[in-house]
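Removed from the display is one protein chain of the complex; every other protein chain stays in position.
Going by the order they are written in, the chains are A, B and C; count residues from 1 in each one.
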Amino acid sequence: MSDVKEFQSRPTDTSRAESPLEWSLHEQKSLPHASNPGVILSEKPFMGQLILRGGAIVMDEAVREVMDMALPAKPLAVVSDDSGERSIQWLSPDEWLVIVPGGEEFELEQKLRQSLGQAHFSIVNVSGGQTLMSLKGSRAREVLMKSISYDVHPHAFPVGKGVSTTFAKATIIVRRTQEDGWELILRRSFADYCYRWLLDASREYGVSVTR
Amino acid sequence: MFYIYCPYCKEHREEEEFHPRGQAHLLRPEDPENTSDEEWGDYLFFRDNPRGIHHEMWVHSVGCRKFFNITRNTVTYEILETYPMGEQPTITAETERVRKEQGVQAADGGWQTVGARPENKALNEETSS
Amino acid sequence: MTQTNRISAGGRIDRSRGLEFTFNGQRYQGFAGDTLASALLANGVDIVNRSFKYSRARGIVAAGAEEPNALVQLGARKDTQVPNVRATQQGLYNGLVARSTNGWPNVQRDVMSWVGKLGGNFMPPGFYYKTFMSPASMWMTYEKYIRMGAGLGRAPTESDPDIYDHMHHHCDVLVVGAGPAGLSAALSAARSGARVILCDEQEEMGGSLLDSRETLDDVAAVRWVEQTLTELGSMENVTLLPRTTANGYHDHNFVTLHERRTEHLADTASDAGFPGMPRARMHRVRATRVVLASGTHERPLVYANNDLPGNMVAGAVSTYIRRYGVVPGNSLVLSTSNDHAYRAALDWQEAGRKVVAIVDARANPEGDLVRQARDSGIRVITGSAVIEAKGTQRVSGARVSAVDLNHFVITGSIEDLECDTIASSGGYSPVVHLASHTGTRPQWDDKLLGFVPGEVKGLIAAGGVSGHYALEETLADGARAGRQAALDSGIESAEELALPATRKRRDGESCAIYQVPHEKKGLRVPKQFVDMQNDVTASAIELATREGFESIEHVKRYTALGFGTDQGKLGNINGMAIAARCLGRSIPEVGTTVFRPNYTPITFGAIVGRHCDELFDPKRYTALHQWHVENGAEFEDVGQWKRPWYFPHSANGKKESMHEAVARECLAVRQGVGILDASTLGKIDIQGPDAREFLGRVYTNKWAKLAPGRVRYGLMCKDDGMLMDDGTTSCLGDNHFLMTTTTGGAAGVLEWLEIWHQTEWPELQVYFNSVTDHWATMTVTGPDARKLMSEVTDIDLDREKFKFMDWKEGNVAGVPARVFRISFTGELAYEINVQANYAMQVWKTLFEHGEKYNLTPYGTETMHVLRAEKGLIIVGQDTDGSVTPEDLGMHWAIGYDKPFHWIGKRALSRPDTMRGDRKQLVGLKPKDPKVVLEEGAQIVLDPNESIPMSMMGHVTSSYYSPELDSGFALAVLKKGRERMGETVYLPMSDGKVHEAEVVSTVFIDPKGERQNV
């Protein structure tokens, strides 16, 4: 839609950027490092994240054209490109989350806007508002079972699925983009809480955090 | 704790993901200017409070953020159907009464029938259309 | 002390692993595999507690969750105390320390027992309703002593050293109970491929098979248990949860399972060698189908002195002998109504101890077990019952008589039998609890003489709980239920389970006997206990019905029947039967009682999980939090946010008070430049061709003409006309707006927009998305703000080009920013929005440049003072849900002539909102400038009026103003705007009455010139 103010909110020099987990990791002084960790956590900071709103048909055309990817056709689906670096996730019948390597988001937004033309849609940059956390390890699923009420059994949660759900007393997006592990998308202001919760829930299994 | 079928996410989710938002199918008077104080008070404060079948609006707050409707029995807490905004319930106190009179047994198999209409076209529709 | 009652062989205990424990200060030994109860019985401990009301000596009666007496205080340390632990459910561990919950100086010689003996007769049910009424002033004293006598164990007085957690599960089939029915159900479902959870409350799975006399496939039944568990344990689709009680069954097949993880090992997880492991875990299970295989509880008979130590339920006797290798006495009399209980006598005799007699209430018992008993030379007395136990500290004999159950009298003479143990059985009560937790009433089965579960959708009862008592039937019923559950859950096919062979046993019919008649009547009978934990006797129930308490709920409440921690598992049916007899009705006519969670008591900690201490509720932080911490901020909780409240300076080891810090911060803003982290404000991105129209509908003021580049303040009402939120909204593009909300209102406003869009005006083309977390917001404000900003930004700050209520984009400190010229302080102000990941560098750069301007960080307190000096409201502080925009004097922000009938408009013309004497927002200036009025102080016009006084309003905000060097306040006051210049009074709790003048809400810069410079 025209008459929408595009805005590149990313500076050219990003060397002093601080991710949502900066404070938590900083405050910890030394990161947990278990000898034989059942759980491994690591933040994937500074990804480019856009929320797309609009009709599925037009949006599908646009992302095919611009990203060479299909919009997830089914509810709760996540599709990734071959590199695994770009993904589109269904959030609601008219809402999708696009995650791309940091720095690509503004150009992507511009191209999508161009492609979508006069259709009724919205694109919102939320890159500063949320961060990705990777959760891996032999006990990762049990940690999730302690934290969310959503069924994370492989039968119910295959690769290619992503849900927005309750995580302890926060809201979180949980996705499986590959076989060995999970991606959690944490809201910035809740990131410290979620991180502390994850550490606490993982403690009995041994936990390592990598940066 | 309820297990609620979200007609947009198309699966059951725990009640903790939702919030109840009162009576469904509530309409704001079209011409507030010409609405009496009594009618306006009714619209603001007077709600159905049945012991039995109730149509209520819920929002999938931490999921898809969509509002939808539930037909639920307020005594047994059984959810009889969930359906998107803009649709009408297929099960009402009246249909239940008729069904009871005809001696039809309650259908088995899960907690609720899924979606009031067989086909939900929401995926390829804009909600505003 | 040696284990006098331990037999040399048999049972599931490990005699090679001795364990030491302490009970009431005395050291004892037991074995691995014991419960505390079995170990106490092994050591010949008769009295384990004193009763609640009469302080009578009490021993162990049962072997499981139904035990009413053996409640102990567990724990060696102050912080590890657990009150009211049932000894029958507590696994023994080395170093366990337990005490009786009642009894002083000890349970053997309890002083209160004399009170009970002498005073017991003065304590019929409900006696406390009939006395302690005069003089009225004495009740609190009476109550103190009543309270001291009541209660069971003691709460710990120190914080819990252990942790707890939750785990969520989804499964096709949840099987509750791992006895014969549960095991066959689980096996049957698991082999079909279903996701199965099997839980059992005991230390070991197997249920009744663990002490069964029977064989399966011609070997001891327990072998089949082992085989089955091995198979289930090896299956990927099966989760086995021993020591796990299904404590609550909730709607839509949501079941909570409480797993004891370290409680059976030591006082704490650390002591057990598992630091960091939760002491208990609550499994929150959503099951497609639940198979309830919870079995039965045996009912004891209600005869005189049936509470003396040495009285037990028959099945418990068998359990202690066969499972724990403990014979809890030397000579046994068994009083029964059924064949099954004969096991107790046979087991007793096989253990080498004396069976004095079996007293059977039936005239002609003739089942296989009866024949076996007779063949073993045991005396069987028929048509009779034990009518009274003899003894003081323990049973020393039984009085036996023939009974006529139809007329409820004894017939013939009374025989005294010498014995130290009386086992009784009045039949079996299916454990229906879970099946009634969602309100379904259990159904009486006349043939079974018990309640069976009513129909619960999604739940299949199997085995003993549905009335299948014979082993082959139980197994078959379990297998059927397991298979059915798997199929119902969507598994396509499931084979029928091949069951192990059982030996057929012929059981005779049971007879209905609950209370046993006695030669005396009513309250003259020595006490016949129905509910031992609450000291409820049969005569108490009789008396209650005589006093007009005819509903079973009244009887229960008047006598306290079933209100104990055992929830009447042994006593409820007996109590109902007695009430039925007294009222001349049948048991089903008297009704049934619905059970509520929990099945057995559950540790608070397990229900809380890890939602405690720092994880009780999220702490939300802004991107600048670290800076605030490092710069000594004190924080205020605003919703879940931690916001800097003020930044006290420390000099020479002295920290500023809040008053000092706030005065300094205020002056810095008024005279130089200050900076506020405003990131917590809610921010909503709104896009779409109808965005403008939508704003016009949800705000009270006009939006049609707001041009891109401009900002406007808006008020949001509910449709009752009351203010719900406020904030500025900026026009970014013609179809693009950025709305801000209050910190607390962010989530609510977004949902508010969505609900109107999705339900009322879906035709409007607009989308809303939260960007609260994406943007960090910092407010640079004060006369020097422009100077500071000009050093760090490329935006043209010229006052004509970047006017008040404009916004511009550009770079600030090298970071792309949107800068808004809006002011919540009344001073020149720039609100900078940058992507949160880059906020810290902007903030720090501002301080680098700001040093020469004495750039002062300020917190919420200073923000409040500054805005109040300008008469700017805070929704939720100056308003309370009963305030309209008109009340606030904000007529200028109400677009009565807007074309669409916006939310809240209609309500403003209701009689009450049009009332002439509504409370209106005003300023108050205390006559004494040193006075800072109390927020919440009530305003009166006549300070000499007597109470109740006519309150005209109250102070909503009140501060000291450094600029005015005076206290000042905002208040709501009836007809406030008509009272300008009048004096009002504020009577305070210390007796002082403050005087204040009603003034304008704007205390500083009334023309608003400063923000426009």
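Operating definition for what follows: contacts are C-beta pairs under 8 Å (C-beta built on N, C-alpha and C of every residue); 3 or more make two chains touch, one makes a residue touch a chain.
Just so we're on the same page, contacts and distances are computed from a predicted model.
Asker: Given that one chain of this complex has been left out, which of "Heme exporter protein A", "Sarcosine oxidase subunit beta", "Na+/H+ antiporter subunit E" or "Peptide/nickel transport system ATP-binding protein" is its protein name according to UniProt?
Answerer: Per the UniProt record, that chain is "Sarcosine oxidase subunit beta".
Asker: What shown chains does the left-out chain touch?
Answerer: Counting the whole assembly, the omitted chain is in touch with B, C.
Asker: Where the complex has a chain not shown, which of C:368, C:507, C:934 or C:982 is the residue touching it?
Answerer: C:934
Asker: Which residue among C:128, C:408 or C:896 touches the omitted chain?
Answerer: Touches the omitted chain: C:128.
Asker: Which of C:614, C:798, C:928 or C:978 touches the chain that is not shown?
Answerer: Missing-chain contact among the listed residues: C:614.
Asker: Return the single residue from C:114, C:408 or C:604 that touches the missing chain.
Answerer: With C:114, C:408 or C:604 as choices, the missing chain is touched by C:604.
Asker: Which parts of subunit C are in contact with the chain that was left out?
Answerer: 52, 75, 79-84, 121-122, 124, 127-134, 136, 139-140, 143, 146-148, 150-160, 162, 164, 248, 250-251, 254, 256, 284, 437-439, 522-524, 539, 543, 546-551, 553-554, 557-558, 560, 565, 567, 596-598, 601-605, 607-609, 611-614, 616-617, 619, 636-638, 720-721, 876-877, 880-882, 907, 910-913, 934-938, 940, 947-949, 951, 954, 956, 987-989
Asker: Suppose we count only contacts with the excluded chain; which residues of subunit B make the list?
Answerer: Subunit B touches the missing chain through residues 1-2, 15-16, 19-20, 22, 37-38, 40-42, 44-47, 49-51, 54, 56, 72, 74-77.
FYI, only the chains that are shown with their structure count from here on.
Asker: Approximately how many whole Å separate the CA-defined centres of subunit A and subunit C?
Answerer: 33
Asker: Counting only residues that touch at least two other chains, what does the list for subunit C look like?
Answerer: 286, 765
Asker: In subunit B, which residues are in touch with two or more of the other chains?
Answerer: 14, 65-66, 127-128, in rising order.
Asker: Quick check on the complex: what are the subunit C residues that touch subunit B?
Answerer: Contacts found on subunit C: 250-254, 286, 288, 438-439, 457-458, 488, 719-720, 751, 754-755, 757-760, 762-766, 901, 905-907, 910-911.
Asker: So in the complex, the part of subunit A that touches subunit B is made up of which residues?
Answerer: Answer in residue numbers: 54-57, 73-76, 91-95, 120, 149-150, 163-166, 171.
Asker: Within their complex, state which residues of subunit B touch subunit C.
Answerer: Residue list for subunit B touching subunit C: 1-3, 14, 21, 28-29, 31-33, 35, 37, 40-41, 43-44, 57, 59, 61, 65-67, 76-79, 85-86, 108-111, 127-128.
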